[in-house]
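Shown below is the structure under consideration.
With one protein chain withheld, the remaining protein chains of the complex are depicted in position.
Right, subunit A next:
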Amino acid sequence: GVFAHLEMLEARAYEAAVKQEETEQQEEKLARLKARVQELRLQRDELRAKVDLQQKGQLEKEGVVSDPAQPSARPVLEWKIKSVKAMLEVFYLTGISGKLTKRGVCFCISTAYQGTYLDSYYLDLLAKPQMQIHRHSVPIFIPLEQIAKKYLQTDIRRFLSVLSDHLNAYVGRRYQADQLQEHFSDQIEGTLQRNSLCNLLVFNYNVSSESKTFPFNARLLYGDLCRSLPTEVIVSCAPDAPASLAETAAAHSDLFRRGALHKAFRSFSSAEESGD
C-alpha cells in the first residue's frame, strides 16, 4: 500500500529528473551552436570585407572599368541580330519569304492589295525524292494542284510567282467585294451575289438622277484568275429608263473595268452629290 505508493512516487521523481537533465543538456548544446554560428558569421563578414577591398584595390590599379579601345562583344552581336531581323522583314514584306527546314523549305506568301496588307499563306515543301508539297494553308478553291503540276518540278521560281499572282488577285477581288458590302450597302439592293473565288459578282444598285432613283444591274466576270480587275462587265438599267441613263450605264461599266470596285462607287456617288 504505502510503500508501493512511495516507490511509485520515487520512480516518477527519478524520471522527471532524468528528463530535466536531458533538456538542460539540449539547451546547452543549442546555446553553444548558436554561439558558433555567430562566430562563423563574423568571420565570413570579415573575409567578405577583405575580398571587396582587394577587388577595389585591383581596379584602382588598372584604371577605368571599361576599355573604349576594344568594343565588347555584346553590342556588336545585338547590332548583327537587328540587321538580320530587318533583312528578314524586308523579305517578308516583298511577299515571298522562306525558311529552310530539315527536309525542304517552308515558304510564306504574303498578300496585299493597293497598300493594304492582307492574308499570309504557307507552303511546306519537301525536297526529296522530288519537289513536292507536304502541307499548305492555301484555300481549296485556288488551283494549287494545277499550278504545281505545271511548274513545281521544273521552275520553282515560276511556281511561286504564279501562285503568288493567283493569291494576290484573289484577295484583291475579295477585298473589293468586302469594301463594297461594308461601305456602300445603302446603295446595293438585295444581296451581292458572289462566289468563293470572287470571280463573278452580280448585284443591283441604285443610281439617282434628277431626284429619282433608278435600279441598275451589274454583272462582273473576272476571267483571268491572276487579275483583280474584271474581264467582262455588263451594266444594264430598266428598259423604261430615260435614254440618258444608258450613257451612265456605259460610263459605269467603263469605271468598273478600269479600277477598284469600291473606288468606282466612291467616285460616282460623290459625283452625284456634287452634280445634280
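The rule is short, and it goes like this: a contact is a pair of C-beta atoms (placed from the backbone, for glycine too) under 8 Å apart; a residue touches a chain by one contact, two chains touch by 3 or more; residues count from 1.
We adopt the following convention: contacts and distances are computed from a predicted model.
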| item | value |
| --- | --- |
| Hidden subunit of the complex - UniProt protein name among "CENPN protein", "BMS1 ribosome biogenesis factor", "Calcineurin-like EF-hand protein 1" or "Mannose-ethanolamine phosphotransferase gpi13" | "CENPN protein" |
| Sole residue of A:V2, A:A73 or A:I140 that reaches the chain not shown, by the stated touch rule | A:I140 |
| Option from A:E22, A:E89 or A:D254 whose C-beta touches the chain left out | A:E89 |
| Absent-chain contact - pick from A:I81, A:L221, A:A238 or A:A251 | A:L221 |
| Touch list for subunit A against the chain that is not drawn | 88-89, 91-92, 97, 99, 101, 106, 108, 122, 124, 135-141, 143, 146, 191, 193-197, 199-200, 221, 223, 225 |
